[in-house]
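I have placed the structure first, in the form of structure tokens, so that the comments after it can refer back to it.
Excluded from the complex is one protein chain; the other protein chains are retained at their positions.
Chain nomenclature is as follows: A and B, assigned in order of appearance, with residue numbering initiated at 1 for each chain independently.
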Amino acid sequence: MPFSLDTVKYVAHLARIELKAQELEIISNQLQDIVAFIDMLREVDINAINPTSHILPLQNVLREDTLVESLPIEKALGNAPERKGSFFGVPKVIE
Amino acid sequence: MEYESVIGLEVHVHVKTATKAFCGCSTQFGNQANSQVCPVCLGFPGTLPVLNSKFLDSAIKVGLALNCTIQEFTKFDRKNYFYPDLPKNYQISQYDLPLALHGFIEINTNAASKRINILRVHMEEDAGKLMHKDELSLVDFNRTGMPLLEIVSEPDLHSPQEAYDYLTILKSIIQYLDVSDCDMEKGSLRCDANISLRQIGEQRLGTKAELKNLNSFKAVKDSLTFEIKRQAEILGRGEKIIQETRLWDAKELKTVSMRSKEEAKDYRYFPEPDLTPFLITKEKIDKIRTTIPELPKEKALRLIREYGLTEYDAGILVLDRKDADYAENCLMSYAPADKKPIANWLIGPLLSEAHSLNCGICETGVSPAHLIELISFVEKQQISHLTAKSVLSEMVKSKKTASLIIKEKDLIQISDTESLQGIIEEILNANQKSVQDYKAGKENACMFLVGQVMKKTGSRANPKVVGELLKRRLSDA
Partner (left out) sequence: MELYELTCHELLSKINEEKTSSQQIIRSLKDRIELTESKVNAYVRLNINDFTCEHTHNANSALSLQGIPASIKDNICTEGINTECCSRILGGFKPPYDATVIQKLKDAGASIIKTKTNMDEFAFGSSTENSCFGPTHNPWQQDCVPGGSSGGSAAAVAADEAVFALGSDTGGSIRQPAAFCGIVGLKPTYGSVSRYGLIAFASSLDQIGPLTKDVRDCALVMNVISGYDSKDSTSVNRIVPDYTQALINDVTGIRIGIPQEYFIEGIDPEVKEIVEAAIAKLTLLGAIHKPVSLPHTEYAVPVYYLIATAEASSNLARYDGVQYGFRSCQSRQSLLDMYKKTRGEGFGEEAKRRILLGTFALSHGYYDAYYLRALKVRTRIKEDFDAVFKDFDCIITPTTPTPAFGIGEKSKNPLQMYLSDIFTISPNLAGIPAISIPCGFTKKGLPVGLQILAQTFNEEMLFKVAYTFEQNTPWHLKKPKL
């Protein structure tokens, strides 16, 4: 069973989601059930099948290198939880 | 113990386009923070990317110039990781099916040509910029979404100098293609290095360190030199190298571990569902191939063949495309069959003028015609080589022509015997001792007397004529 508590913790860290202890337990039980269910896919013979990432056979979708007006700064920062001048602000990144 | 260093370089190059990789925002450098952003490059909810066709064409061009195989089928993938300069917290990049594979370039080591293999060239979007201030980090997304090429070499480089030469040639090729400014100061060319050591004769690779924060080609060379010494010492003590990322500290001239940021990298690459795949046809490749100009190596060979330049001179002249065009213009306009004199001027005085201005030889303000005019004064023996060099400096400074400067400063050499003979008489009278010495067999005395004549004429006397006249006069007496 791949969905151990450690797996959930690892995946939660990758996804940057803090889980409370109780939440962690409930979710990992649920995910265990879900993954067990999903494991039915092992029955399918997938030899020599191409994966489908795009359902339509579209290709080579391109745009011309022409300028489009950017947002006014006030609109770009209009939703910002924290800003300084025309910058977005975040807690200091420790290098 | 003798070690061999094994170096691979990852180079990121900004592709010159008017707009970003996946949206219509401008790619201009140096504007107010967050003034060149739109919902797409800010990764606002609901927005979607559309690939810039010029980015794709330029990428194919680079792939071809680096002798890569352009892949018939290529696609984009998402590289997932959290960082505040990455608005979507994933980067649109290419993972398992990059645009171009298996190329090479040639560098010159110890007068022999060496092939450095290129593993892959792929397209991706750049991240934004972070500034750190007090308790905050400030984010500017102007650079976000700029079109970026990643060029990954095989670990075929075996010394810091080879790494330096590889970068020099790579930059030169890309500049010839006119697809990037390759300006490290503006961040349009960036380089990370992987380096490991192994005992000579060993086939397996050793544990590598990844070097970052390399802000110049010199930093690449210096950091590699430092790292070779550091790793050799560790191995020499029988200890093991830790695989890690190390930052180059250009002040302290050392690499420093950045373990704080190290964590298992799990980028969860998967095909970008918002972009369709790309099929690159042979017709498209052929069409782009015709837009590739003569590259530095071919140009050098041609200059050697057509103008009789030495390999060394040609190698220097072709590094920068505009300089090479300027040089060729000079070589072509210069009438004599022997091109050595003009080549010497380009590699010698003009290049040192350019160096002192920190620019290329094409940017000193001296046109090929004006340079040739200057050289013609020397060839007609109207000014000495020495005077000509100072005239060149003056040309660069004042933007005046050689003939104007020579006229204004009255620099034409005195070559006529009549006027020189009078001066010679004066000098001989004033330096009887030297005359005696010469007659006693001291050849040096003549040199001294020539010097005195030159001094008297403010260097304008033709030294060759003065020497001949003096010798004749002294043997007469």
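As a working rule, a residue touches a chain if its C-beta (ideal position, glycine included) is under 8 Å from a C-beta of that chain, and two chains touch if they have at least 3 such contacts.
Just so it is clear, the structure is predicted and the values come from calculations on it, not from any experiment.
Of B:Gly63, B:Pro87, B:Pro147 or B:Gly206, it is B:Pro87 that touches the chain left out of the display. When you scan B:Val139, B:Ile195 or B:Leu303 for touch with the missing chain, the hit is B:Val139. Mapped onto chain B, contacts with the missing chain fall at residues 39, 42-51, 78, 80, 82, 84, 87-90, 135, 137, 139, 264, 266, 268-270, 273-276.
Not every partner is drawn; the one left out touches chain A at residues 2-3, 7-8, 10-12, 14-20, 23, 27, 30-31, 33-35, 37-38, 40-42, 44, 46, 49-56, 58, 61, 63, 71, 75-76, 78-82, 88, 90-94.
In the analysis below, only the chains that are shown with their structure count from here on.
Inter-chain centre distance (chain A to chain B, centres taken as mean C-alpha positions): 41 Å.
Interface residues of chain B facing chain A in the complex, by the touch rule stated above, are 17-19, 23-26, 32-39, 42, 50-56, 75, 82-84, 130-141, 258, 260-261, 266, 268, 271, 273, 275-279.
Of all residues in chain A, those touching chain B in their complex are 14, 16, 53-54, 56, 58-71, 73, 76-77, 82, 84-95.
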